[in-house]
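For this depiction, one protein chain was excluded, whereas all remaining protein chains were kept in their positions.
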Amino acid sequence: MHDAHADTGPADGAATADVIRQALDGHPAQRGDLEDLYKDLHRNPELSFAEVRTSGIVAERLRDLGYEVTTGVGRTGVVGVLANGEGPRVFLRADFDALPVAERTGLPYASTATAADQDGHQVPVMHACGHDMHVTCLLGALRLLADARASWSGTVVALFQPAEEIGKGAQAMVDDRLFARFGTPDVVLGQHVGPFPAGALGAHPGPALAATDALRVQLFGKGGHGSRPETAIDPVLMAAHTVVRLQSVVSREIAGGDTAVVTVGSMRAGTKDNIIPDDAELKLNIRTYTDEVRGTVLAAVERIVKAEAAASGAPREPEISPIGRFPVLVNDPDATGRTVGALTAHFGPEAVFDPGPATGSEDCGTFATASGAPLCFWFFGGTDREQFAAALEAGTVARDIPSNHSPLFAPVVQPTLDVGVAAMTVAALAWLAPAG
Amino acid sequence: MHDAHADTGPADGAATADVIRQALDGHPAQRGDLEDLYKDLHRNPELSFAEVRTSGIVAERLRDLGYEVTTGVGRTGVVGVLANGEGPRVFLRADFDALPVAERTGLPYASTATAADQDGHQVPVMHACGHDMHVTCLLGALRLLADARASWSGTVVALFQPAEEIGKGAQAMVDDRLFARFGTPDVVLGQHVGPFPAGALGAHPGPALAATDALRVQLFGKGGHGSRPETAIDPVLMAAHTVVRLQSVVSREIAGGDTAVVTVGSMRAGTKDNIIPDDAELKLNIRTYTDEVRGTVLAAVERIVKAEAAASGAPREPEISPIGRFPVLVNDPDATGRTVGALTAHFGPEAVFDPGPATGSEDCGTFATASGAPLCFWFFGGTDREQFAAALEAGTVARDIPSNHSPLFAPVVQPTLDVGVAAMTVAALAWLAPAG
Amino acid sequence: MHDAHADTGPADGAATADVIRQALDGHPAQRGDLEDLYKDLHRNPELSFAEVRTSGIVAERLRDLGYEVTTGVGRTGVVGVLANGEGPRVFLRADFDALPVAERTGLPYASTATAADQDGHQVPVMHACGHDMHVTCLLGALRLLADARASWSGTVVALFQPAEEIGKGAQAMVDDRLFARFGTPDVVLGQHVGPFPAGALGAHPGPALAATDALRVQLFGKGGHGSRPETAIDPVLMAAHTVVRLQSVVSREIAGGDTAVVTVGSMRAGTKDNIIPDDAELKLNIRTYTDEVRGTVLAAVERIVKAEAAASGAPREPEISPIGRFPVLVNDPDATGRTVGALTAHFGPEAVFDPGPATGSEDCGTFATASGAPLCFWFFGGTDREQFAAALEAGTVARDIPSNHSPLFAPVVQPTLDVGVAAMTVAALAWLAPAG
Partner (left out) sequence: MHDAHADTGPADGAATADVIRQALDGHPAQRGDLEDLYKDLHRNPELSFAEVRTSGIVAERLRDLGYEVTTGVGRTGVVGVLANGEGPRVFLRADFDALPVAERTGLPYASTATAADQDGHQVPVMHACGHDMHVTCLLGALRLLADARASWSGTVVALFQPAEEIGKGAQAMVDDRLFARFGTPDVVLGQHVGPFPAGALGAHPGPALAATDALRVQLFGKGGHGSRPETAIDPVLMAAHTVVRLQSVVSREIAGGDTAVVTVGSMRAGTKDNIIPDDAELKLNIRTYTDEVRGTVLAAVERIVKAEAAASGAPREPEISPIGRFPVLVNDPDATGRTVGALTAHFGPEAVFDPGPATGSEDCGTFATASGAPLCFWFFGGTDREQFAAALEAGTVARDIPSNHSPLFAPVVQPTLDVGVAAMTVAALAWLAPAG
């Protein structure tokens, strides 16, 4: 365990180790059901704000567990409440949307789903970011908490959030009067599965996940026949030059000691080999940790996009419009200390690490910043331990371990699921009051 | 008129000026109907090998005119035959497919059609290359020829060809035993509307339209989360570098005096801003006039595509596969002399010009090379004369006059249609024998 | 021989075949001396406007031959006049400057010379364009003409021109009152050795060599330490992007049937690995045949250079300044017919070809356009015939036969020299009047 957490024991007034162990005793009985649920969710992914089937399953299960259920919170979100006497109001959050990725895991329960995206195109859909695991683990923890309600006191508010991938779901739930309807949290807890060894748990106090700006760039050329480029202004070449030039933002304009990532995740222009199209579209994803670096990157992107269009002789300036935005996710140091302390006490110090700040983004922090509550958001590993160890030995972790959003991303079901359920349960009990 | 044609009068044994004038006398009566037909076809474009509605209209009209009609020749092609005694067998050809372009002409009869393309994506469809005009003009000429059958002798074989845009329709008709079923032509005649002043007619003897190679390039990277490029191999950037690098084929590897065009008409990678995709796809269109230049270009494209993938550290070599191929279209000098002579005699020397070789491609030549018959393929102008003259004055023809395949390409209906009907009629009569 | 020349016999009033044969009889006696002279000139090349040694040798030899000699015409140029009675005034021109190229021919008489260039840098110097051969051949022809003066009448004006490589020498001689001092020519004749088989002679009537624009581009960044690019604006990257982007001028903005060449021959920025320099310099060479294409290219270059600087966030706009300019060289069709006719009569039709227009440039045309006289400028081959035939067979002429300006360019001494002397003699006699 990271030294910074070493002295953070179980907080006063939180559940004891005994309570935790008792609560977890019920897990083996639900393990098979949860594994089936996970595979079912994995096989049936749904895009952001289209999580209709998923939210239906979640709502039904919550009702079965005795939670008071509200659906349609922030369009397709679901809230489940278990009011269990005086005590802290603990928000537990799982996101549940999937991604337009064509799964290539080869798993028996791999997705073959397709759906219409926002532009009406049919696209493949895959749980390539593990949100199916988040849902499964949270449902597992909610059952254990419900079953153990005699041993704790307070209110559990479970948030099943839509549209995390486009950075809009948390805000949508907040905007849907979340706190007015379900109370203000004393703490917000969330977890994310990632390319770490299954069984490992990691949390970083302070800024832990980067800010994201997602931008759409439309470039305007002038279409024509592919054999007569001199009559056209080629937006394909304009887009290519822009993508190439954008590499210099990180390589030349950001100090070595600062962090920024600029990715063009989508580039689309034209349909046919012999038609020079009228325009091209890029989708950019930008990660930063500070306002200064963010400002530098955004200004450089705009400067480059406009100048490359000018270099092509574009008839119109490009249009840059936001697709979505994530703020920096900041883990409250005290809340993280308390939560990590409980996790360490339960799982042992060798299981808990500090991953440092990561360039990923998450809108889970929105529930904290919008309510003023402290946040603790942690990672739990999903990679086969032996595979990870071998890649570590070979120095090929970055290249060989499929990361979130890869068509090959697939957490091993176990021990990932067991640890995810337990971690969420332990963390919740670290904040709920002991019974009477 | 170009000097090379000056001494080419009406050939012996062909229709006299009187016969031609008489035949054309019937045109005013059909003008309104043809204009309506043109607008109807324009409003209802169909993609290559999907010309179901169009071929139905053509077949019905051919039957009404008394032609013997065969449909389904080369999938969706239509052949109409008018056997009218001894004499030459003259093939008249019009192509009738449209393009996946979103029309922006603003015309009252503009297309709003969409259709599924070969990959199943819904795409807009537009007659952006004027094939609707070709069909209309040929149908008009066929009526005049049928009405004038007393004054000529021979056989008219009208070819309504599908899928010219993908370079496959002419070969499909030939492969469907065209010559065995409909005889070997004595001459093949075809015409194309283009960005010249309406009323102008142009033909170039010898190599007149370029060879085309259409290639699909698949580039393989390694997908991942947009925030963690170090775990991925970015195919978006790989594609961008490849497109940029391909510019140097023409600029550096082809002599100034030689001609080559390399266009990347389509570049597609990824769907979402925060996912680095697994692969990218380019569609290339290459124009050349000689085997040597073609070989140099194709070798350079392959070298660059592979090396750029290597520069990115691609896990697999790119795949380059042919989408289609057009040979050089070669106008037979004698046949062109004879045809141009007749056009000049009818329209006057000021109406006929030699456009020189053009970088466009056409598969009409396939009917000639596959049968051993001579070919004459000419252009007829579709641009408003005053607009053209103004652009010429301003030196902005290349930029201001919408060219074929542009979303703004729209021939003025008149005098384009009248001249197209008359040109095809005159040319046919220049080859048919005078009536006994 | 090209058909266009087939019917062009010896012109009336020009030297007969007998006179020509007699004049050339004297050549074997001077052959060894000329070969030595050629090797001496090759070993001692001098940069543009620094041809001090060369002009001294030329002047001395001219005096020995009985020509009236004027030195310092257009800085380092030399004019030799042989007034020989009534008759045409025939200007014969050879250029005599060399290039900043490090010779790699490995010849026993290869250059190892260096000299200070215009910026004061020591650079290697090489006769990489064969001007040493031009000087030698013209001196050989001048001796033969002087020896044969009894058989012709008129005035021979020999121009030994400096600074052809920078496009300034011909203009400098004209500006030095060339025509006022030495009369107006009736014809201007010049020749150039090139990568054709030795013995071959080629001339193209009309526009035969391209216009050249040579430009210097200065790009301004902001220097800094190599480890802190975020404090600098990197002109190295700015220059690289500019060079890459310039490839699209030819590939995208010039029609396939038009001709343009844009070469960046020099790119220089920085001195040390760990210092980001303040600026970068490019030198561009642009070839075109028409004002329209030239205008398009120059505008595109300016647009791209400025936009790429803007994309880099340059603190100042780039500066684009002309280094030099060559107009299109236009061979007068009649004068070319007459000259080629004489060459064909002497060397046989198999020796004379039409090379078509070439993208090279020459300022020899300046003597014609400035005086209103007709011009004939032809090429003579300098490549070993067997080597050329083998490369032709292998299809590797462009890659294997060293071209002018290559560090490997080295005409075979014979028969190149013999043919060059004879061609200039024959051409001159084709224009001089027969003796009384």
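Going in written order, the chains are labelled A, B and C, and every chain counts its residues from 1.
Heads up, the rule we're going with is that a contact is a pair of C-beta atoms (placed from the backbone, for glycine too) under 8 Å apart; a residue touches a chain by one contact, two chains touch by 3 or more.
Only a predicted model underlies this, so the values are computations on that prediction, with no experimental measurement involved.
Enquirer: With respect to the chain omitted from the figure, which of C:Gly140, C:Gly199 or C:Gly270 is a touching residue?
Expert: That would be C:Gly270, which touches the missing chain.
Enquirer: Taking the full complex into account, find the residue in A:Val81, A:Ala210, A:Val305 or A:Ile401 that is in contact with the omitted chain.
Expert: Spelled out, the listed residue whose C-beta touches the missing chain is A:Ala210.
Enquirer: With respect to the chain omitted from the figure, which of C:Asn84, C:Gln191, C:Asn285 or C:Thr416 is a touching residue?
Expert: Going through C:Asn84, C:Gln191, C:Asn285 or C:Thr416 one by one, C:Asn285 is the residue touching the chain not shown.
Enquirer: Among the options C:Ala23, C:Val101 or C:Met424, which residue touches the chain absent from this view?
Expert: C:Val101
Enquirer: Identify the residues of chain B touching the omitted chain, counting contacts across the whole complex.
Expert: The list for chain B reads 227-230, 232, 234, 237, 241, 245, 248, 251-256, 258, 300, 303-304, 306-308, 310-313.
Enquirer: Could you list which residues of chain A touch the chain missing from the display?
Expert: 210, 244, 246-252, 255-257, 259-262, 287, 292, 356-359, 395, 398
Enquirer: Mind listing the chain C residues that contact the chain we can't see here?
Expert: Residues 99-101, 104, 117, 120-123, 128, 165, 210, 212, 214-216, 222-232, 234, 236-237, 239-244, 247, 261, 263-278, 280, 283-285, 287, 323, 358-361, 398-399, 401-408 of chain C touch the chain that is not shown.
FYI, only the chains that are shown with their structure count from here on.
Enquirer: Centre to centre, using CA atoms, which chain is the farthest one from chain B?
Expert: A
Enquirer: Express in whole angstrom the distance between the two chain centres, defined as the mean CA positions of chain A and chain C.
Expert: About 67 Å separates the centre of chain A from that of chain C.
Enquirer: Taking each chain's centre as the mean of its CA atoms, how far is chain B from chain C in angstrom?
Expert: Chain centroid spacing, chain B to chain C, equals 44 Å.
Enquirer: Could you grab the centroid distance between chain A and chain B? Build each centroid from C-alpha atoms only and quote it in angstrom.
Expert: Each chain reduced to its C-alpha mean, chain A and chain B end up 51 Å apart.
Enquirer: Among the residues of chain C, pick out those that touch two or more other chains and give their numbers.
Expert: Residues 248, 251-252, 255-256.
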